[in-house]
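Only a single protein chain was left out; the remaining protein chains are all shown in position.
Presenting chain A:
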Amino acid sequence: MKAQRVSLWLVAAMVFLWSVRARGLRRCLISMDIHPVEETFQEIKKTIQAKDTFQNVTILSTSETLHSIKPSDVCCMTKNLLAFYVDRVFKDHQELDPQILRKISSIANSFLYMHKALQRCQAQRQCHCREAATNATRIIHDNYDQLEVRSAAIKSLGELDVLLAWIDKNHQGTLAA
């Protein structure tokens, strides 16, 4: 009888903890308002992608990386990808056209805002990084390092539509405040 009661309490506690964690994930993902960024990128997409001279390679490697990410790793993977763009891609790209510079600045600052929000989630233990997300991130960084830095930067910029679509798909249903 006692054993039954204890096991019931354990199950109830586990369910409660899981629901809190799931709610926490959902709360963490709420700040991803990606549509303005998608609209901004659409305006410069053709120009950016036309400058990519290495059409046969990909840096994001969606089949190896993004498509293999489970829902529980989405928060960490999103945070890592945003950091990749903010810390490396935008910095390595030298843009001279003021119109394009304006749009890239808008995207970069939006990514910075989202990255900071996810860092706060991580500090509150709502965005846990496991091996799968860490490995996928490493593949992307390795792909980037294999190309000359300017070419790698322009290629990564051109692949923003893939990244934004992945973020949109994985954060759908959680955008309502």
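Heads up, the rule we're going with is that a contact is a pair of C-beta atoms (placed from the backbone, for glycine too) under 8 Å apart; a residue touches a chain by one contact, two chains touch by 3 or more; residues count from 1.
Note that contacts and distances are computed from a predicted model.
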Name under which UniProt lists the unshown chain, selected from "28S ribosomal protein S35, mitochondrial", "Checkpoint protein", "Interleukin-20 receptor subunit beta" or "RSAD1 protein": "Interleukin-20 receptor subunit beta"
Contact with the hidden chain (one of A:Leu101, A:Cys129 or A:Val149): A:Leu101
Chain A, residues in touch with the chain not shown (by the definition above): 31, 33, 36, 40, 86, 90-91, 98, 101-102, 105-106, 108-113, 175, 177
